[in-house]
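Only a single protein chain was left out; the remaining protein chains are all shown in position.
Per-chain numbering from 1; labels A and B assigned in written order.
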Amino acid sequence: MTSLASTRDDTAFLDDEGPRSRLARLAQLQALQILLVLALIVLIFAVLRPDTFLTPFNIRGTVVNTSILAVLGVGMTFVIITGGIDLSVGSVLVFSGVIASKVMGAMGGDGWGTAIVGILVACLCGLGWGLINGLLIAKARVPPLIVTLGTLGMALGFSQIITGGIDLREAPDVLVNTVGFGNIVGQIPVLSTIALVVVVLGAIVLHRTKFGLYTFAVGSNAEAGRRVGVRVDLHLIKVYALAGLVAGFAGILNLSFFQSTTISGQSNTNLNVIAGVVIGGTSLFGGVGTIFGTVVGLFIPSVLQNGFVILGVQSFWQQVVVGAVLIAAVYVDQARRAAALRGSSLQFPFLSRFGSGPRKVNR
Amino acid sequence: MTLLRATGLVKQYGHVRALNGADFDVAAGEVVALIGDNGAGKSTLVRMLSGSEVPDSGEILLDDQRVRLDTPSVARSLGIETVFQDLALAPHLDPVQNMYLGREIMRPGLMGRLGFMDTKAMRVGSRSAFDKLGATVGNLSGAVGSMSGGQKQGVAVARAAAWVSKVIFLDEPTAALGVRQTRNVLDLIRRVADDGIGVVFISHSMPHVMEVADRIQVMRQGRRVTTYAAKETNMEQLVAAMTGAFTDEEVAK
Partner (left out) sequence: MNRNGAIIAGLLTLALAATGCGSSNPPSSGPSSGPLKLAFVQGVIGDAFYVTMQCGIEEEAAKLGATVSTNGPQKFDPSLQTPVLQSVIASQPNAILIAPTDVSAMQQPIQQAVQQNIKVVLVDTTLKDPSVAASAIASDNLGGGKAAFDAIQQLAPNGGKVLVVSVQPGISTTDDRAKGFQDAVKANPAYQDLGVQYSNNDPQKAAQIVSAALQANPDIVGIFATNLFSAEGSATGLRQSGRQGVVKIVGFDAGPDQVKALQDGTVQALVAQQPALIGRDGVTQAVAALKGQPVTKSIGTGFTVLTQANLNTPEGQAAVYKTAC
């Protein structure tokens, strides 16, 4: 029935390992490897400081400090998978917090009515900036780096104009008490639980829905998508809008947690999120990535900073190490990706035990 | 019997007249080779007939009905599929995802509206499409980008063949392939035509053309110069037609 040619090129295996493409499995492999790297870092610090590093207090603190970054990372992962980038997330976070704080302050009150309005306002602000990004990128065809660099400046500038440069602090008590200080059960922080929900939702959308599939498709070959009827421009707008929405939500979380709009503290947030996403295995060239890889990738700089402070290492070294890890992660990822696309064996064959390829029929 | 007929197509790009009153026709179950020298207008003609571009003037008839192929989506909805030279595959996606790209099967009900796809059904559908065509595309879960040229071609052609209902266009389908892969593609072309589809392929390779085509249409300087039944012609005649040895047009039978 089938011409099962048995040359090296037309190898006749048709086995069915499941719906994941090989590169998607590769991305999962990268996420697992990065998890091992994180585990290694944790192990090293734990051995050096057994009494202070792995305490519940410290674990909780690190998780809490990475929560808002994780929320931002969800949106950024989608954007980078399309082959784009979003530098404006930190400024959009600030802007959304500023507007929400103004609105909630004007409404007065400390209850959930005000809080919900604030949350909606923050999300809408983020969505607005995301739409601006998306329209300029998809329709006006301005490169994402330039567009989001521009909106970075504009959003932050508007925030400073509106506030006169001084942080706003209006947040209703319910938000501060639940999101800021609240715990769900025992010591599990509300903030981190919310972040986990966002992360899980993001993962489901990216890896299980058509929206996620189109995100990969656009990043892989946008022209091919257009030819088969995918509305690429519309999809790009949606992806940037999503990133903006997520940044707006992060803005209200940030306001609730710090009771301040933290205007001057977000200038490196965009690069920190991008670094985490890339360390976690998402390629800057688009087409591949995972949400869980992003989360793990974001934990690495957090844990490094935390560990170095506990060790008493000068804080400037933290930046050096994080920068080195970033470069190393991208280098390894690119090398493996190139090998995979060539169809040749992986650079680290012992890792193929984790399920990197099908068994081949005898030649 | 004639599925698709085009008459008097004209297309001008600036000063260049790519199509100068070109004609074309293909019947159901027929394999037509479209040949001509560089710049003869073959690719432009295919672009017109696949909906990628709109002709400046001329008429296109599908099943004897006038149609306007304004976009590729319109052409596809009318049953016309095209495989261009770049194959239009997303390298990071697997053959199943590429097969159904833009036409995914959604889960029924609420799950479908939320965006959840029926991956099992799509896998089954892809497998049967590839099997039917004897396309050896390798692992259904592997990324298309890591496949050989022949396997990629197989995916692209199988995709078009799976969705086509009237006419399929292939632009240089064997250009970058080795001997065995070319064999597979030519077999695939025959099989598609045997299903009652009109198959049109552009090629520079005379041997392949002679081997698989039922009819050969020669283009030169933006128009159809002549058309031959494959059995009744030979390479010398075709080359002569391509390079302008005949000054009169010979209308197809």
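In the analysis below, a residue touches a chain if its C-beta (ideal position, glycine included) is under 8 Å from a C-beta of that chain, and two chains touch if they have at least 3 such contacts.
Quantities reported herein were computed from a predicted structural model and do not represent experimental measurements.
Trainee: I'd like the shown chains that the missing chain touches, ordered by label.
Mentor: When the entire complex is considered, the left-out chain reaches A.
Trainee: Which of A:Ala203, A:Leu245 or A:Ala329 touches the chain that is not shown?
Mentor: A:Ala203
Trainee: Where the complex has a chain not shown, which of A:Ala31, A:Val71 or A:Leu175 is the residue touching it?
Mentor: A:Ala31
Trainee: Among A:Ile44, A:Leu145, A:Ile166 or A:Leu201, exactly one should touch the missing chain; which is it?
Mentor: Looking across A:Ile44, A:Leu145, A:Ile166 or A:Leu201, the contact with the absent chain belongs to A:Ile166.
Trainee: Contact with the hidden chain only, please: which subunit A residues?
Mentor: Looking at subunit A, the ones touching the missing chain are residues 18, 20, 28-29, 31-32, 35, 49, 51-53, 55-65, 164-167, 169, 180-181, 183-189, 192-193, 196, 199-200, 203, 207, 254, 258-260, 262-268, 290, 292, 295-296, 302, 305-306, 309-310, 312, 315, 354-355.
Please note the rule applied: only the chains that are shown with their structure count from here on.
Trainee: CA centre of subunit A versus CA centre of subunit B: separation in Å?
Mentor: 41
Trainee: Going by the contact rule at the top, pick out the subunit B residues touching subunit A in the complex.
Mentor: 72-73, 76, 84, 86-94, 96-97, 101-104, 106, 114-117, 119, 123, 127, 130-131, 134, 136-151, 178, 180-181, 184, 187
Trainee: Within the complex, which stretch of subunit A touches subunit B?
Mentor: Spelled out, the residues of subunit A in touch with subunit B are 1-5, 7, 9-25, 205, 208-213, 216-217, 219-221, 223-225, 227-230, 287-288, 340-343, 357-358.
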